[in-house]
Structures are given as structure tokens and as C-alpha cells.
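Yeah, one chain of the complex is gone here, protein chain that is, but the others are all in their spots.
Chain IDs A, B and C follow the sequence of writing; residue 1 opens each chain.
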Amino acid sequence: MPSIDLNADLGEGFGPWRMGDDDAMLDIVTSANVACGFHAGDQEIMARTFALAKAKGVAVGAHVGFPDLYGFGRRPLPFSAAEIERIVAYQLGAAQALARYSGHRVSYVKCHGALANIAESDRDVACAVARAICAVDPTLALLAIALSEQVGAAQSAGLRAVHEIYADRAYTDAGRLASRREQGAVIEDATAATARALAMLAEGALVTASGQRLPTQIDSICVHGDTQRAVQMARRLRDALQGAGFALAAFAAAR
Amino acid sequence: MPSIDLNADLGEGFGPWRMGDDDAMLDIVTSANVACGFHAGDQEIMARTFALAKAKGVAVGAHVGFPDLYGFGRRPLPFSAAEIERIVAYQLGAAQALARYSGHRVSYVKCHGALANIAESDRDVACAVARAICAVDPTLALLAIALSEQVGAAQSAGLRAVHEIYADRAYTDAGRLASRREQGAVIEDATAATARALAMLAEGALVTASGQRLPTQIDSICVHGDTQRAVQMARRLRDALQGAGFALAAFAAAR
Amino acid sequence: MPSIDLNADLGEGFGPWRMGDDDAMLDIVTSANVACGFHAGDQEIMARTFALAKAKGVAVGAHVGFPDLYGFGRRPLPFSAAEIERIVAYQLGAAQALARYSGHRVSYVKCHGALANIAESDRDVACAVARAICAVDPTLALLAIALSEQVGAAQSAGLRAVHEIYADRAYTDAGRLASRREQGAVIEDATAATARALAMLAEGALVTASGQRLPTQIDSICVHGDTQRAVQMARRLRDALQGAGFALAAFAAAR
Partner (left out) sequence: MPSIDLNADLGEGFGPWRMGDDDAMLDIVTSANVACGFHAGDQEIMARTFALAKAKGVAVGAHVGFPDLYGFGRRPLPFSAAEIERIVAYQLGAAQALARYSGHRVSYVKCHGALANIAESDRDVACAVARAICAVDPTLALLAIALSEQVGAAQSAGLRAVHEIYADRAYTDAGRLASRREQGAVIEDATAATARALAMLAEGALVTASGQRLPTQIDSICVHGDTQRAVQMARRLRDALQGAGFALAAFAAAR
């Protein structure tokens, strides 16, 4: 029985504010990317999210981003690759400590927002992220966008690369995520998104907007939980994957 | 030959701003308390300070404080003991990761500013700090104000307590640091401060403002480096200690 | 036909986060207390809120609070009365400029959260707030909790005091808002809250939890919009006030 991981971004509130329905998502996903206080999240939210993930048997990763609460880490900020190493190391350490405090443990790192976009195609930045992880804890996996520069960077650094696809995002023929600002970049229909994900798994390939197939290993599917609709789409995708014979399981230790 | 540790607060800049002469202090002290980004410090300053301390054979600790750049961690902020656990865990993890990234390793934790003041006499807060350290890494030491609630809290939690005295601060008869707002609380004369420190070491006791002796173990002396005058006082104290036959050595592994 | 003002806290998001349904509330209230970036709000949200209030004929005030995004301005922070003057002046000026930029104009100031709680009973802080407003623009009104120290402080400073009551909060016999942490402090039943507000208006008095009547001028009723339920309560109160023969009108110029 083949197995697949579902991952989502959680713990994206700050102080009095919340984003998405973390409780619902922790019943759906097998891996939770937890914000580390730079683009979202704070020590209270992190501790609560790690504890809840532990209780529900969900693996956790440090979701590292630019220091930019105002822009939610979605703005490309002018940090050098060397500075990005320190940004990643700081957040990773904070997440490891709070996970341990909450009885859980971080098993991977994922880049958020603009940092992920840059690391997708900029080899220097992808390597900087991998170097920072190696320096802090080389046993961690890197949850990387399939076919991105991150995959090669992780492997060169001796890190395990986990390949993820997006059910609800269009791909260019270069294998890159289409920019959110382009029409059709986000697939809002749950049926279409689910069909897409199943097709990519069946073919072992990214399916691009023009219909091309780009072969890749697929270990995880990224889903979203920031709206009620997104939660429903994630639940439908989970059900469809199970219906198609997949076991839902974290790629890394969840306990 | 008896040995003693000298510790100072370093890495207390933020972004474009600097505080004190870290380079000079790293030639004087044997342990550096490095700010972790909450009351001062940022990932760049932390990495640079850890690397420099490593190069000079100076041990490093996570100097944890309230999240309060504006107030430099000196304002008593209304955090509960449980919230303080998360505040400490977050900063400690960030410091451990950046120290590792810089080739060094954190060997202790020290509380800064208002958090230190509260933990000096509030048993609940002292225990919260100790619990957080234990949860993250029970092999670390806690650099605690001699005769404070922190000493007992560390020992109850199974942490090594390191007892520190202040050469340039007056003590009340209850063994507490006199408030900076009181006259005579800060001893600005280097000769007087040095004589005080030697007397306390010789007697194995705090010497209070009224002349009382309060017996205590003494492992470390805290010095300051925020002004040119403070750096000179620290250097004189170091010379006097060596002249009096003390070996200057970190209480914890510096390499 | 007697007239009454309804005010609510709006623009309480920050960056990617939102709080409450500002659009719905701007159709209900006659005065909007707009957060100024210290406890919530940012320059984008402020400009949008001022513009929308202008379009809907709603008066706007600067809702000033402690600089504390993390604590949403609800934590009593250790600022002196003199420091509070500068905190108020800064935020008021920022709000005035963005209101003008958006084609509107600030006609009053209201204190938020912990600053409001302190100014309710601490005469020094109440006077500091009034002095700051006078220094920046003495033509502004101060929207003050009825029977609080703010009323007297405003009047001493030569500012117009606008007296507000809370439909959904219990009062102590000293005329203070009961702490949110006490049972019964928040009245969640819309029928009860509406009846309370009408009774207080009819009697020209605060009705305390024990049933006492404390006579006061009443110019405005504060309502909340942070939950869907709160929006419904505000709408019901508005309807009930109109049903009881009140004209809903801002106490200050809305255009």
C-alpha cells in the first residue's frame, strides 16, 4: 500500500490574531509546518501548536521565513545568502527548543513565502538554507518543492530531501509554481485540485499548466487551511487519497 | 590555585546600533552572556559574538530576557510564570542553534534585566526559568545571582547552579541587589569595586551595604562593558584577581 | 427627538491579520475608534478605514493604546504619565495625517485597552492623556468612560468630554467597569444588553451590578464587532434605540 504525506502551514497567528483553523487541519494533515516567529507565530502559539500536533500524532517542521510580520514573509527582502543562513538557524533552534518543551520534536524544515520562492530557483539561497540546517542538525529533512533548486541543495549538503507538490497551484513548463498574481495560478475548485493531485501521483510527475509531464519523486502534498473552503478542500483531498488506496503517513517521525 | 570566572553581557546591539565594546570585553571575561534577540541582539550579532568568543576561548551563555527591545528588557512586563517558560525556551533554542552554526556551543543560561530581578526573589518565576532550561537541555548550567531564589530553583530542577556576585553593585541585608534607582546602588570607583570583589571572595560571603556578611559559594563575578570606564574597571578587576592568585577560568566548557 | 452616538473599535488588524468585520460595523455605528499602529492597525489599514468611514458618514477618532502589538494593548505596561503623553501625541498625529490623506478628519480621541483601564481611575494618567491632546489639537473631543477620571481630566484641560457607557459590560458600585476576568463582567445576551442600555439612557444613570443608579450624562454607547455575534448584538441595539425614538448621530462632525 503506497503512502503519502499531507503537509500544511500552521501556527500562523501572532499575539491576538489567528489565521486559519489549526485544530481542523491537525485532523487532516500528517505534517505541520509551524511558523517560528519571524513571519508569523510567537512562543505561545508555537508551544500550543507543537503540543497539539504531538497529541494528534502529526509530525512537525520548522517553517522558516523572512523576519517580516507586516508582510507575512511574502515580500522578497534584500537578505544575502549568508544572512539567510543565520535567519534559518535562529528560527530552527527556537522551534526545536519549543517542540522539545512541548514534548514533541522537529523532524524537518520548510521555507515559507518569499524565502521559498527565492530558494525554488536561486541555487545560492537554496544552498544557504541547506547549510544552515546542516550546521544546526544534519539529521533533519528538508521539505522541498519538487524539482526546485532546494532538492539538489539538500542532497549536496547530505540532507534528506522530501519532494512536495501543490494540489491547488499551477506549474509552469519550467516546473516552477506560477506566480499568485497570474490568472489560474491558484486552483480553487476542490474537485479539480483533487484530480490533479491524484494524476500527479499516478504519473510520478508534475503536470504543468500546458499539460506537460515533468517526472519527479513525490513524497508530500501541500494543502492550505487559511479559509473554511481550504479546510474542506484539504479534507476532500485526504478522503480521495485514501479512496485511491494511499495510506496517509508522515514522511518523518511524528512521535 | 583557586579559580574564578568573570562574566559580562555582550552582543547587546540591534540592527545598526551597538552597545559597549564587545571586542575589548572578550579579552577580559571568561564567560559571555549573549543577548538572544528579545531585549537586544539579532541573528547577525549573535553569530558574530559566538564566533568571536569561540576564537578567544570564551564560554558562552544564552542571556534571556523579556521581549522588549524598546525597554532593553529592563521593564517588568506582565508575563505569567508559564509564559516565561516559553520565552526562555525560545531564546535558548535560538542561541544554541546560532552557537552551533558559529562553531561554538552554549553552556549556560543567564537571566537579563527585569527577568533577572524578578527571578531573584520570585520563586515561581525562578522555577519557571529552571523548568524551561531542563525541558530544552538539562546539561546546561544556570548562572544565578548568589543567594537568589534562582539558586534553589536550579538545584530543585537538577540543574547546576553557578553563583555570581556583582563587584559594582550594593547588596541589601536581605542579600538582594539594591535597586539602581537608590543612591549608592552602583559603585563607580574601580578601586572600591575591586576591593569589594576581593573581600567577598576572601570571606566567601556577600558584603552588604550595612557591612553584614552573608555566606555564599562564589563561582563568577559579573562585570560590565557598556562604557569605556566600565571596560577599564573590568580590566583592573581581572588584573587584581590574577595578582591575588586567582586563575581566570570559565566555569563551563569554553571550547 | 433625543440623539445618541454608537461607537466601536475598528481597524484592529495588522499586516496580514484582521479582527472583526469592519465593513458591517461601519453600517451600524456613528463613530469609529481607529487603531493607530501601536496596539493594532498599520498605515494601510488606517487609510482604508478612514476612507470607508468617510464614505459612510461615520465620524472617526484616534484610538490610542500602549505600543504592544503582541499584547494587543491589553497589558498594563510600565509607562510613566509623562511617557504616556508622548505615546498619545505620536499616535494622534499619525491618525490625523492619515485621516486627512484619506479625505476625512479625526474629531476625537479614545483610549484603548490597558491605557483606558488605567486612565479610568488614575487621575495622573487621565490628565496626561488630556494634556497630550491639548498640546496637539485642543479642538478635539475626548471620548471618556462615563464617571471616570477621564471626564474630569478632559474638563480641567478645556477639552470636550463625551460620556460613554457600555451596553455589554457590568459596572461596580464605584462606577468602574468590572474586570473581564470576573464572572458576569461581560453580558453576552443581546436582549439583556439592549435592555440595559435603554434603561441607562432612560434613567440618565449607570446601572451597577448590584442595581444601584449612578447619575451621569450619556452621549455614546460602546459596542463591539470582533465576533459575528457581537455584530448582531450591535445591530439589535441600533434597531432598539431607533425603535425607542432615538436618532443615531455622531457626537462630532462625521464629514
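Everything that follows uses one rule, which is that a residue touches a chain if its C-beta (ideal position, glycine included) is under 8 Å from a C-beta of that chain, and two chains touch if they have at least 3 such contacts.
Every value quoted in this text rests on a predicted model; they were computed, and no experiment measured them.
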Chains shown that the absent chain touches, full complex: A, B, C
Residue among C:A132, C:A190, C:A205 or C:A250 that touches the chain left out of view: C:A132
Contacting the left-out chain in the complete assembly, out of B:P2, B:P16 or B:G211: B:P16
Those residues of chain B which, in the complete complex, touch the missing chain: 13-19, 40, 42, 69-72, 74
Missing-chain contacts mapped onto chain A: 67, 70, 75-78
Chain C, residues in touch with the chain not shown (by the definition above): 37, 43-44, 46-47, 83, 85-87, 89-98, 100-101, 132, 135-136
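Everything below uses one rule, namely that only the chains that are shown with their structure count from here on.
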Rounded Å distance, chain B centre to chain C centre (Cα mean): 45
Chain C: positions in contact with at least two other chains: 70
